[in-house]
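A short worksheet on the structure shown next.
Here is chain A:
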Amino acid sequence: MIFDWVAFFEYLPRLIRAAGVTLQASLLSLGLACLLAPLLALARLLGPKPLSAVVQGMIEVVRGLPPLVIIAFAYFALPKVGVVLSGFWCGVLALGLVGAVYAAEIIRSAIESLGRGQLEAALALGFARWRAVLEILLPQTLRRILPPLTNEFANLIKASSLLSVISVHEISQVGQSLIFETFVVIEILVQMAILYLIIIGSVTILSRRLERGLGA
Partner candidate 1 sequence: MTLLTARGLAKRFGSFTALDGVDLDLNRGERLVICGPSGSGKSTLIRCINRLEEPDAGTIAIDGVPAGDLQALRRRVGMVFQQFNLFPNLTARENIAIAPRKLLGLSRAEADARAEALLDRVQLAGHADKPPAALSGGQQQRVAIARALAMEPVLMLFDEPTSALDPEMIREVLDVMVQLGQGGMSMIVVTHEMGFARRAADRIGFMDQGRIVAMAPPQQFFDAPPHPRLVRFLDNILGH
Partner candidate 2 sequence: MGQVLVRLLPPLGLTMILSVTALAIATPLGLALGALRAELPDRHPASRAIDAWVFFVRGTPILIQIFAIYFLLPKLGLQPPLFVMGVGALVLNSAGYQIEIGRAAVQSVPKGQWEAALALGFDRQASLWHFILPQAARRMVGPVMNELSQLIKASSVLSVITIFELHKAAEAISSANLRFSEVILVEGFLYFVFIFGISLIASALERRLSASGALAGAGSFAR
């Protein structure tokens, strides 16, 4: 097993381009998750019983499925209901949904962990329930939820590797097909691992900075 630097640099540009796709998919699904998550969390906490129950059911279902199954479902089922999207956008939708569900659970449990005292104090001052949650409870949880949320972002990046099964040309798909094309195994695997470590490592470092900055 000798490391072939020539092969390493020959295939590097293609994998770096693929890393761009990984980043795009991760950031877009992160954006979607950030939009959806607070809505899901608030619907569970404040929504009328039926809505809260439906949202909770949805959260449990998504948490009880491998992301791969959700991605495959989005890819095969969306066209059936007339939504025709590219593999990339199907993947972004699926990952965004999964990310939103896990983030919603983080937000909900952070708010619930504040205990009844904070809510009751706000209600006693005359805040309506939804304003108490939005204006009193939510701001208190921000510093506590940021570390687990950035951790979930790292998970989102890892999960984007699963988009390779629906032919999105991100790191894993490109690396895999290069291996089968060229039989250059070690050099390409090392590149894939390094690219992920760089992307995920920088998110992790960023998250530690945030934690320290917020004194959490």
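The set was built so that all candidates are chains of the complex that A comes from, given by their letters.
We take it that a residue touches a chain if its C-beta (ideal position, glycine included) is under 8 Å from a C-beta of that chain, and two chains touch if they have at least 3 such contacts; residues count from 1.
Because the structure is a prediction, the values reported are computed rather than measured.
K.L.:
Which of the candidates 1 or 2 touches chain A in this complex?
P.N.:
None of the others touch chain A; the one that does is 2.
K.L.:
Could you list, by residue number, the parts of chain A that touch candidate 2 in their complex?
P.N.:
Touch list, chain A to candidate 2: 1, 60-61, 63-69, 72-73, 76-77, 80, 98-99, 101-102, 105, 148, 151-152, 154-162, 164-165, 172, 175-176, 179, 185-186, 189, 192-193, 196-197, 200-201, 204.
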